[in-house]
Every structure is written in C-alpha cells, then in structure tokens.
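Missing here is one protein chain; the remaining ones are kept as they sit in the complex.
Moving on, here comes chain A:
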Amino acid sequence: MAATDTVSPPAKRSGMRWLVVAIPFAWLLIFFLIPFFNVFKISLSTRARALPPYKPVFDLSEGLSGLWSQIQQLSPATYLQLVSDSKYWQAYLSSLQIALISTVLILVVAYPIAYGMARTRAEWRGALVMLVILPFWTSFLIRVYAWIGILGNEGLLNGFLLWTGVIDRPLTILTTNWAVYIGIVYSYLPFMILPLYATLEKMDDTLLEAAADLGCPPIQAFWKITFPLSLPGVIAGCFLVFIPITGEFVIPELLGGSGTMMIGKTLWYEFFNNRNWPLASAVAVVLLLILVVPIVLFQNVLQANEAKK
C-alpha cells in the first residue's frame, strides 16, 4: 500500500524538523527564559547587606525542605514599592512619553530621507544605504559622547550660532530633554530609514502614473497611494525604534540632566548606586511586561503582512 511507503520518510524528516525547531527554543531557554526567571526571583527577594546583596540565596544543601522555606521567604514587596512610590511609575510614563514623541520625530525626519533615497537613480541607492549604515562602524557610546561636544555651552552648535549672530548668549541644550531628543533621533534614525526605504523602493512607479492618469495631482497621489502602501515600513520602523527607546539608558544619562526621567536610568541607579538588586530587578520585569504589548502587536503586524503575500 502506498500509505505504508510514505510513512517512514516523513517520520525521519520530522526528526530533523524537530531538531531545527529545538535549537532556537534551546537558545531562548538558556539565554532568555532562565536568566529571566532568575531576575524575577531576585525581584521577589529582600535586600540584604551581603554578597549577593539579597536574600534568600537558593541553596540546595539544606534539601527540599530548606528550599521550601526559602521559597516562602519570597514576597512581592518590591512590586508594591514600585506602585506606591510615584517616582517609579512617573519614570515609566516619562519613558513611554519620550519614546512616543521620539518615534514620531524620527518618522518625520526619516520619511523624506527614505523617500529621497528610493527616488534617486538605481546606481546611487547602494551608496546611500551604505551611508545610512556607516555610523554603525563607530561605537554607539562614542557617537553619543560626541554630541556632548556639539551641544554643550562651549560646543560647536553654540559656537556656530554665536558666530553667525543668531544668538548673543549660549543656549542651554545639553542636560535638557532637547538634548535627549536630539540624541535619540540621531541614534535611532537608521532603524527607521531602512524599513521605510525597503518598502518605498519596492513600490511600483506606474501606480503613481495611474493615479495621475485618473486625475490625481502628485501631492494627493503621495497621500492616497505612496503613504498607505508604505505603512508596513512605517509600522515596522516605529516598533523597531519605540521598543528600545523606552528602555534607553545611555542617551538620557550622557545628554540629559537631572530633570530627564527615564526608566533605564532609574534601573541603573537602583542597581549600581543603591545596590537594591530586588527593586532593580522588579523595575526590569515591569519594563519587560510593558514592552510585551508593543512587541506582540509588532509580531501580529509582521504576520499579517506575511499572510498578505
């Protein structure tokens, strides 16, 4: 019978398939899930003057009963602290607000750049993509540091503005939210440009000719044809920048001032300055939970786009 013939080869193949699926799952388990549960466990612990600076520290030497008593010591106290102390949830809100505003700013700056790239002659496009990627050749930290030299009171920008006579006193940009926004827009721009460029470049120019043919002037055609068709790129780019900006630490730390509240900074402060590992862990867990929402949305959008194809 044909049925018996066909059973064994797919069975063999499914063994291989199992392995192919198992590798990424094992990766996730070892490098994400286990560390995450460790962080989660620390977040339920209590602060201690010890090394590591929390208790209980799980120790299997006391046997299962000892483990049980250790588990009983875990408590959600740190989470209650996160809720009751307004500075934490204000930092979360401030992070989300900064991430949201930055994402919009990045989109506004990146769209014309990506559009211009997609509209240039084909032989130039490769070079332009190269230019967008080029900053990655230098360390992110150094590039953000360089902005201190540009934005400071004695910096290049103020020097230039004073020289041209636009201002007569240096502008205070560094250590304000302005500097943070400038740093974020600069740093995350390529992550928006590249997906936008990818969708715009694929667009069929005859669609615009068809729109013109049917009585649609160029600017209207942009809003009726080009922009809606570039939405997958817009959405991908927005998630791609929004998610990491929310947890951003380096930029607000280097360019922002004491007024800039971002959860990444709070986390760093609790962990290194206060040595409050449980609280820092709880901040990290809640940040992850907040970001799960946009990440899941992003996955859904990606899958919807795949399904369309």
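What we mean here is this: a contact is a pair of C-beta atoms (placed from the backbone, for glycine too) under 8 Å apart; a residue touches a chain by one contact, two chains touch by 3 or more; residues count from 1.
By our rule, contacts and distances are computed from a predicted model.
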Protein that the absent chain corresponds to, by UniProt name, given "Quinol oxidase subunit 1", "Cytochrome P450", "Spermidine/putrescine import ATP-binding protein PotA" or "RND family efflux transporter, MFP subunit": "Spermidine/putrescine import ATP-binding protein PotA"
Touch criterion as defined above, residue of A:L33, A:I71, A:L93 or A:L207 at the omitted chain: A:L207
Candidates A:L67, A:A198 or A:C216 - the one touching the absent chain: A:C216
Candidates A:P52, A:G149, A:P228 or A:G259 - the one touching the absent chain: A:P228
Positions on chain A contacted by the hidden chain, ascending: 204, 206-207, 209-217, 220, 225, 228-229, 308
